[in-house]
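Report on one structure; see the data block that follows.
Here the complex is missing a single protein chain, while all its other protein chains stay put.
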Amino acid sequence: MADLLANPWLRGLLQGALLITVMMTAVAWISWFERKFAGRVQSRLGPTMVGPSGLLQPLADALKMFQKQELIPSAADSLLFRLAPPLALFLALGGAAVLPITQGMLASDLDVGVLYVLAFSGLLAFPIWMAGWSSSNKYALLGGMRMVAQGISYEIPMVLAALVPVVVTGSLSLSDIVTYQATHHWLVLWPPGLGLIAFIIFFTMALAEGNRIPFDIPEAESELVAGPATEYTAIRFGLIASAEYVHSLITCAFASTLFLGGWDGPFLPPLCWILIKTVGLFVLITWLRWSLLRVRSDQLMALCWKYLVPLSLGILLLTGAFIQWVG
Amino acid sequence: MLEKVSFGVVAFALLWPGFKVVTARNLVHTVFWLGLTLASTAVLFIMLQAPFLAAIQLILYTGGLLTLMLFGVMLTARDQGLLTVPNASHRRAFGGLLAVAAFAMLAMAITQTTTLPASPTAPITTQQLGALVFTEQALAFEVLAVLLLAVTLGAIVFARRGDAGSATENTANSIPARKPLPAPNAAVSQAKGA
Amino acid sequence: MGLSAYLLVSAALFCLGVFGLLTRRNAVGILASVELMANAGNINLVAFARFNGNATGQIFALFSTALTVAEVVVGLALVILLYRSRGDVLVESASELKG
Partner (left out) sequence: MALSTEPGLSAAIGGGSGSVSKSRDGQAASMPTRAFVPDPYLDLARYQADADLLTLSFGPQHPSTHGVFRAVLYLDGEIVVKAVPYVGYLHRGVEKLCEKLSYSNVTPILDKNDYVSPMCNEQAANLAFEKLLGIEVPLRAKFLRTLLAEMQRVASHLLWLGTFAIDLGGALGGGTSVFMYCFRERELILDLFEELTGCRFHYNTHCIGGNRHDIPAGWPKLVHETLGTIDARLDDYLGMLEHPIFVDRTRGIGTLDAELALELGLAGPLARASGIDHDLRRDAPYHIYDQLDVRVACESGGDCWSRYKVRLDEMRESIRLARLLVDNVPAGPISASKPLTNVTQFKITTGQTYVAIESPRGELGTWVIAGGKGTSPLRMKIRPPSLHALAAVPYLFPRYTLSDAVAILGSLDPIMGEADR
């Protein structure tokens, strides 16, 4: 057993399997949590029927998804239509590999962890576009085009905001960034003011990336029926939906790692802290989702290009100056 | 052994989509296969101990280029006919011959060169790269920045020219400007009268 | 794996690009083929950097990536112009050198 684990390939495989299991389980309960939360927000109960207070609802949903008939529109591009959902989930899960869960507990400490997570989550636009285009449905196509157009808008301020911690810590490795925060300051507070603005920009753009209200423009049920997922049924739809949850969850973990100190925190063990921060940010996302309306795609692009790109560039420059002359 | 197998897998994942890029009839498929090729290249970069380049490859090349290509396809291929242009069949034999000949020549050159370094050296860290960009290669970096600016401006100029042209062509049957709202009181009398 | 294995893969990719360049009729397809060739060049640069221990190879690959994306930007702008003036993106249409 021990020498089996010594083999890096097998160990990677095992770690990957473990990571996927953990993430998918977390997604199941987090989706239950979101539905319960939405129920409370809207003065109703949310799921109650399956299991105690609906706790087994995600399981029932998954079973339902597996049982349902899979439909592929006859005019659809079969190859891309089939490939898009698994690819979406793969790209969403990919980011989890380098997230430091606790000190020394991460699947792989990549030298360029920040870039790696950004790359994977940035690529998520493509399976969504593939799904939209290959469905041969005009609503889906519009949704896919919105996703790609939105993608090039949010990506730049998001990457620039994520570079602020990199500039402060001088490392692209996520575990280094957390270690810095554990020994110095949390980066949301440091450099004073700038870190907070960078965090807000990053988090806002992460909402856009994860198709979350107020930026769920590609999906836009009231305009585009279900956007790129319009023609999807059964487990393929389930894969797309869970990809979004996985992405939201990983974004929350990523944001808490970059800005909120990751596993760093007093009294409680590190694992608790990263969980508390991730879930806290997820609650914030959920809260925003169930209380805000949707903006238009041109409004989002105006926000990104006119305000956030200059703002994040300025923040980055000021951070550089701060590091050079103050801290 | 494991390394050989994994290299084989990555090489296949690189070359098979590459083959599909040049043979797929559907342009969107071409872009999709190109994306796979570029992603496999990123994996190859990781195997070459260049994780920074791999990440850049994913963000810039795969992300940026794919977006561009998709926009190119969607803006120009308005219907299925333009989306699936068959390859030029009369050039296929010629092109294939040339490609195979070129590959044979290159392969011969590669396999028969004895002075190639046999084993890898110490991996290059991202810090090294960063230091190099801003010291030794600073001029190249600046020139690249100027080039990117020029490209941005050029693309804007190219893309806008068509717009301006067609907007001024049809001024004859343009729609009359919006009339101002009547004052509320005037509207009341109008409404009551009707 | 030795350097020659990487070089062979990159050579094969380059030749696929050549084949595409010669047989593609659609301008976007030609751009994609050019991308393949540029990518093959990048693999060479990174492989040599790894085996020679010289970081400049990676820097070159970095710059070449940026250059290629810039090239595609201009290329696609031209393709779109071609489409606007011709109504299609077949390279045959661009053989006449007048507007």
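Labels for the chains are A, B and C, by order of writing; each one numbers its residues from 1.
Criterion: a residue touches a chain if its C-beta (ideal position, glycine included) is under 8 Å from a C-beta of that chain, and two chains touch if they have at least 3 such contacts.
Predicted model, so just to flag it, every value in this text is computed and none were measured.
**Q** Decide which residue listed in A:Asp111, A:Asp216 or A:Asp264 touches the omitted chain of the complex.
**A** A:Asp216
**Q** Considering the complete complex, identify which of A:Leu79, A:Ala234, A:Val295 or A:Ile323 is in touch with the unshown chain.
**A** A:Val295
**Q** By the contact definition given up top, give the residues of subunit A that touch the hidden chain.
**A** Given the touch definition above, subunit A has residues 38, 41-44, 73, 75, 133, 136-139, 141-142, 145-146, 213-214, 216-217, 219-225, 230-231, 289-299 touching the missing chain.
Convention: only the chains that are shown with their structure count from here on.
**Q** Using the touch rule from the top, point out the two chains with the most contacting C-beta pairs.
**A** B-C
**Q** How big is the gap, in whole Å, between where the Cα atoms of subunit B centre and where those of subunit C centre?
**A** 9
**Q** I'd like the Å distance between the centres of subunit A and subunit C, where a centre is the mean of that chain's Cα atoms.
**A** From the centre of subunit A to the centre of subunit C is 32 Å.
**Q** Quick check: how many Å separate the C-alpha centres of subunit A and subunit B?
**A** Each chain reduced to its C-alpha mean, subunit A and subunit B end up 24 Å apart.
**Q** Could you pull out the residues of subunit B that touch at least 2 other chains?
**A** Those would be 52, 56, 64, 71.
**Q** Would you pull the subunit B residues touching subunit C in the complex into a rising list?
**A** 3-4, 7, 11, 14-15, 18-19, 21-22, 27, 30-31, 34, 37-38, 41, 44-45, 47-50, 52-53, 56-57, 60-61, 64-65, 68-69, 71-73, 75-77, 82, 85-88, 91-92, 94-96, 98-100, 102-103, 106-107, 110-111, 113, 116-124, 128-129, 132-133, 136-137, 140-141, 144, 147-148, 151-152, 154-155, 158-159, 161-162
**Q** Show me the residue ranges of subunit A that touch subunit B in the complex, using the header's touch definition.
**A** Contacts found on subunit A: 7, 9, 77, 79-80, 110-112, 115-116, 118-120, 122-123, 125-126, 129-130, 133, 145, 148, 151-152, 155, 159, 172.
**Q** Quick check on the complex: what are the subunit C residues that touch subunit B?
**A** It is residues 1-9, 11-29, 31-33, 35-36, 39, 42-43, 46-47, 49-53, 55-56, 58-59, 61-63, 65-70, 72-74, 76-81, 83-84, 88-90 of subunit C that touch subunit B.
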